[in-house]
Structure formats: C-alpha cells, structure tokens
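Right, I'll just put the structure down here and ask away after.
Note that one protein chain of the assembly has been removed; the remaining protein chains are unaltered in position.
Right, chain A next:
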Amino acid sequence: METRVNNSLSVAQPHTKAPQWLWPLMWGALLLGSVTVMSAAEPLFRWIEPDARQVIYERTELYVLLGRHLFVVGIAAVVTIIVGVAAGIAVTRRWGSDFLPLVAQLASLGQTFPPVAVLALAVPVLGFGTLPIIVALMLYGLLPIVRNTLAGLQGVEDDIKTAAHAMGMTPRQILRQVELPLAAPVILAGIRTSVTINIATAALGATVGASNLGDPIISGIVNGNMAYVAQGALTIALLALTIDSLFEVLQRQLRTCFSAS
C-alpha cells in the first residue's frame, strides 16, 4: 500500500517538477548575483546618486550581510515555529482548551506591537546586537503561525476526529497521523507569512547594531545615499522572493500528497 502511494506521487512529479522549481531557482540566482557582483551595476547606481563619492556599499561584503540576515531570520523562525505550533497544539487539546483565548490574544498582541517598539524596549534589557532583533522577530512572527496552527487544527472535521477516536487511535496517533497532516497546508501557509514578513522586518536590526542586510539601508538613510538604500532593499526583496517561492513549492508538493490519484 505504501509503495502504491509513493508510486502515484512519483508519477505525478515529472510533469510539475520543471515549472515548480523555476521561480525559486530564478530568484535565488538573482539574489546570489546581487550579493556577489553588485559592483557590476555601478553605472545604474551612479545614475541614482551622481554626486556621491561612492555608490556601491563596500563596508561589509553583501554576502556576509546576507548570511547574518539569514541567521537572524532562521533562528527566529525555528523558535517561532516550535513555540507557535506547540502552543497551537496545546490549546486545541482538551486539557489545554482553557488557554485557547489567552494564547490567541497574546499572539495577536505580539503583532500589534510594532517591532520598532519591541526593539526599543528590548535594547535596555538585552543590550545592542543580534539578540534584541531576534526577540522582536519572534514576537512579531508568532501570530501568523499560532493563528494558522489553530485554524488548521480546528478545521479538521469533527467526523474525521470522531472516526479516528472510535477506531481506537490514541490521542497521540490522532494528532500525528490525522490532525497534523490535515492541518499542515494551513500551518505551512502561516509559517510562510511569518518568515516572509520577518525577512523584511529583520532589516530593523541594523538600527540596534545587529549587522545584516539592513546595514546598507540605514547607512544610506544616514548618509543620504539612495544608492545604498536601493542595494539593501533590492537584496532583501530578492531574498524574500526566493524564500517565498520556495514555500510555494513546498505547499504545492504538500497539496500533491493529498490529491494525487
């Protein structure tokens, strides 16, 4: 039986593989190009800032900044996914249902709180550097994940859960074999939103000394150099597009799992 399921998937893949991977590969290639050979576009940036002494941001290599950016977003994502999904699971269990309204409100509070304000509050406590921005990103990225985990798990039909229960599945088996797989597309959509937002938001870290792709932007604003701003913004946008299109592929593959015939 298992093999049959796998077979039907592997049959479905060749048709969709090429166009599926096209976008992430394209955005990824553009991103790599922009962080390695940005200087090639010097005439363009010179046109933006004809009077500046220097138009290509060179204080730190862009790919180093990209690495730091990914690190910050990645750590925040891993923590938010674990915390968010775990919280979503906990409050949809019978024993945790009392905390459902509380968790839902806390998560939305996290997002109504502007990240800049979180940074301002976090710096005195955590000091300058990478830590406050990770905390801000975690708070900010928690809502989409918690909200979608809740929606995904609550969206599993009662009939299906009742049947699972009545067939003699343990609560753990029901969660792992039925509820999570069925909620996965919705949860993944939440993770996608969270990570994509945080890629942009992480740039704020540059204001509190966390060096990342926000550096050229902040530096450009401070020095009135729009070319710097454009380079930072362009790279961040390309990063967001790459990651977002990767999620798109993931989601589509997940969907194939459900409807392969």
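Just so we're on the same page, a residue touches a chain if its C-beta (ideal position, glycine included) is under 8 Å from a C-beta of that chain, and two chains touch if they have at least 3 such contacts; residues count from 1.
Here is the rule we go by: contacts and distances are computed from a predicted model.
Chemist: Could you check which of "C-type cytochrome", "NADH-quinone oxidoreductase subunit L", "dihydrouracil dehydrogenase (NAD(+))" or "Quaternary amine transport ATP-binding protein" matches the UniProt name for the chain that's left out?
Modeler: "Quaternary amine transport ATP-binding protein"
Chemist: Looking at A:L70, A:L121, A:A151 or A:L182, which residue reaches the missing chain?
Modeler: A:L182
Chemist: Suppose we count only contacts with the excluded chain; which residues of chain A make the list?
Modeler: Touch set of chain A with respect to the missing chain: 1, 4-5, 8, 157, 159-160, 162-170, 173, 177-178, 181-182, 257-261.
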